[in-house]
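A protein chain is absent from this complex, but the other protein chains hold their places.
Lettered A and B in written order, each chain numbered from 1.
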Amino acid sequence: MAEMGLAEIKQALSGLAVTDEIEVVKTIPAPPPAEGEEPGKPVEVKEKIQQTMLFTPDYAKKGYHLDVKVTPEDVVTAARILIGQEFFLEAITGVDWIKEGQIEVVYDFNLWQKLCRVVIRTRTDRAKPEVPTISDIYSGANWHERETHDFFGVVFTGHPDLSPLLLPEDADFHPLLKDFKA
Amino acid sequence: METEKLQSPIVHLAPLDQVLALGRANSLWPMTFGLACCAIEMMAAGASRFDLARFGAEVFRPSPRQCDVMIVAGTISKKMEPAVKTLYDQMPEPKWVIAMGNCAISGGPFVFPGQYGIVEGADKFLPVDIYIPGCPPRPEALIEGILELEEKITGSRRWPRVQCG
Partner (left out) sequence: MSAEVIDKSLETFVLNLGPQHPATHGVLRVKLTMDGEYIVHAEPVLGYIHRMHEKMGENRTWAQFMPNTGRLDYLAALSYNHGYAMAAERAEGIEVPERAEYIRCITVEMNRIASHLLWFGAFVLDLGGFTPLLYAFDDREQILDLLESVTGARLTFCYFRFGGVYNDIDDNFITGCREFIKRLRSRMPMYHDLVTKNIILIKRLKDIGPISQDMCRRYGATGPVLRGSGVNFDVRKHEPYSVYPEFDFDIPVYTECDSMARYMVRMDEMEQSMRIVEQGLNKLPEGPVMAAKAPKILKPAKGDYYCAVEAARGSFGIRLVSDGTNTPYRLKLRSPTFSNLSLFSEACQGMLLPDALALMGTLDLVIPEIDR
């Protein structure tokens, strides 16, 4: 039953997934040894490949079924597709990848009828983080986005009121950034 | 409350003060001011098993104008601090403060290097009379705190001290 929902949504979101250049480690086995020679050791090479960032991870290990990375602009399209397929929004959060200079915004979606968890990710520049809002599609995103703005400083363009939710009204700091000093 | 000089010279003022102190101590009206987890133990202390009513303190008033004692039960965040100060100022004299729980005493388990959100203890901005440690303290500990406050007000303890061990 879960596979039906998963296949549909994977099909619907596959057009939005970005293609990233990622580094993989390939193990090349040693050539067969000649007469009287010791067998050689396998060699590990690092290789850069183009990878479509749409994964169906092992649910037992990871806890979700579909993982799609999209551009910030496509987040709105993805949200529209998901609400059309009757998904509900569980959470929105951010992750500060300071070494890569990016902030990742992660959206978790879930389904009432069948077991199908979908994760939508997007990355934005750490110096000026901007992602369009989905609060006109999913009303609950209003508060989640305010919280992500509080903690990471991500500006959700088009959000009706991005004032602090959990921090004091006059707070101008973003505590969950890795270089935050109290 | 000032004691007025009475006309008749037969009445002494010191016993009157003692009577007033006894009356205040045995009818402390706390404010419903639970901030976090300790609030539940405060509710449990007022409920059926531990029964704060035996000591006269079951009348939890929401309005600060009608209270004697503010039991700060829970963590005080920096956003909440002005509200706590306002409530304390609104209470009429004589008033007392009990800091219940580790968070109200010194910030509790939420103190770490780089903490940005809480005030490390109610005594940073309020005059605290009684400290009740625990995370959360048992309802019996709150009752002991109220009895200590009574002793502080009247000068003597009416209830027996329970020896441990």
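In the analysis below, a residue touches a chain if its C-beta (ideal position, glycine included) is under 8 Å from a C-beta of that chain, and two chains touch if they have at least 3 such contacts.
Keep in mind it's a predicted model, so treat the numbers as computed, not measured.
Which of B:35, B:126 or B:142 touches the hidden chain is settled by the complete complex: it is B:35. Residues of chain A that touch the chain left out of the display are 60-64, 83, 86, 88-91, 93, 95-96, 106, 108, 110, 112, 115, 117, 119, 138-140, 142-143, 151, 164-168, 175-176. On the side of chain B, touch with the chain left out of the figure occurs at residues 31-37, 39-41, 43-44, 47-49, 60, 62, 74-75, 77, 79-80, 83, 87, 109-110, 112-118, 135-136, 138.
Here is the rule we use: only the chains that are shown with their structure count from here on.
The residues of chain B lying in touch with chain A in their complex are 78-79, 114-117.
Those residues of chain A that touch chain B in the shared complex are 167-168, 173, 175, 180-182.
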